[in-house]
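Yeah, one chain of the complex is gone here, protein chain that is, but the others are all in their spots.
Here is subunit A:
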Amino acid sequence: MTDFAAVRRKLWAVALIVGFFLLWEALCLALDVSDLVLPRPSQVFATLFARLPILWPHILQTLMTTMIGFVGGVVIGVAIGALIGVSKVAYDTAYPLLIGFSSIPKVAVVPIFVLWFGSGTVPAVLTSLVICFFPIVVNVATGLATTEPELEDVLKALGASKADILWNVGLPRVMPFFFAALKVSITYAFVGTVLAETVASNRGVGNVMMSASSNFDVPLVFAGLFVLAGLGVALYVAFSLIERRVTGWASRRDDFAAA
């Protein structure tokens, strides 16, 4: 693909986003929709900038909570994923339990965390952790379990230890799966945090949105949504950039090979 085509594709993506907001704005104006029902994007952005000083600590709170939960989820997810990916027995034994666990609606566990730890940051961290670790487990386990035996044989024939094989074959082989999971998980982690904040916290973007909606301050509710969407996109992009550096071999990118 040429640079020109790549730039043009990015421009289309930007045009789609701008067009979406313009259409929204135009429809609200044309149909005379009250800002109590659906505020126009211009009102939302105006509210966002006007209230930014008040919103800022809540944004930081949500970001921090999410990152702690996410990092915890990644660590636990990689550990469990590696365990059940390496061993067929562990895979067959643990999978039903994990599926059952991940099928539980996470809204239902928030009250339990509140019961154990009181309301505040801790339940939010835990909720984002439990909601985001499952995709990591599944992907890491799948990546390891599907490693081509021929690749492992190359090292086995040299008398490599299990640790050598995991480090030199398993780990790099898993990277594309791992990054795919990270991109899903980071957005899940935000969902978990905000979920817990709306139910049981007096801080964070989720809490701001909850109190704004009870005051009928609908533009502020939407401002909160925009903030969350922006944070999600920012982290997704960050991981995409790292992914491209680390796993370019998997998509056979020429710019990776040239680097």
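Assorted remarks:
Operating definition for what follows: a residue touches a chain if its C-beta (ideal position, glycine included) is under 8 Å from a C-beta of that chain, and two chains touch if they have at least 3 such contacts; residues count from 1.
Please note the rule applied: contacts and distances are computed from a predicted model.
The listed options are "Nitrate ABC transporter ATP-binding protein", "Heme exporter protein B", "RNA polymerase sigma factor" or "Ger(X)C family spore germination protein", and the UniProt record of the chain not shown names that protein "Nitrate ABC transporter ATP-binding protein". Residue in contact with the omitted chain (choice from A:115, A:154, A:229 or A:242): A:154.
Touch with the chain that is not drawn comes from one residue among A:102, A:168 or A:213, which is A:168.
Where subunit A meets the chain that is not shown, the touching residues are 148, 150-151, 153-160, 164, 168-169, 172-173, 175, 247, 249-250, 252, 257.
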